[in-house]
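Here the complex is missing a single protein chain, while all its other protein chains stay put.
Let's turn to subunit A:
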Amino acid sequence: MSAYTFALLLSVATLALMVNLLRTRRMREKYALWWALLAVGVILLALNPRILEWAADVVGIVVPTNLLFFASGFVLLAVCVQFSTELSSLEEDRRVLCEEVAMVRLELRHLTERVARQEASAGAPEPDPHPLPAAGGLVPAAAPPGPPDDLPDGTGPART
């Protein structure tokens, strides 16, 4: 088996893996781009090695394999940069979600306290058809001291 056949088999296998990952939705298309380009490039080179010699000549690289090493390094760099930017945008998304969760939790707390107060003032509460789990401290033992909430919806912060 020649080195070209070996490279051809390997890159065809890579391409098949990419397609399969995309097909089964285990990888999104934007991440496959660089790998797919790489696989297609290697297939072309394996089919016609003269392309590499021609390309090396065009960019002024004497030993064609050096162009190959350089190109592979560059593709890896591009993939890493893409991952870094995707990670950063994921972190920003995560940050927004954290803020939302914190605010929703506080609103839920205010509402729960308000319901508890109303039930307390209305006498014995009717049995709750959908009781909240006791764990997690959603229902406080007693409402914290302080004036009533000053927002119309009653979910706003208490003034101190």
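One rule holds for everything that comes next: a contact is a pair of C-beta atoms (placed from the backbone, for glycine too) under 8 Å apart; a residue touches a chain by one contact, two chains touch by 3 or more; residues count from 1.
In this section, contacts and distances are computed from a predicted model.
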{"item": "Protein name as given in UniProt for the chain not displayed, \"Transketolase\", \"Glycosyl transferase family 2\", \"FIG006285: ICC-like protein phosphoesterase\" or \"LamG domain-containing protein\"", "value": "\"Glycosyl transferase family 2\""}
{"item": "Chain not shown: contacting residue from A:28, A:95 or A:117", "value": "A:95"}
{"item": "Interface with the unshown chain - residue positions in subunit A", "value": "91, 94-96, 98-99, 101-103, 105-106, 140, 144-146, 151, 156-160"}
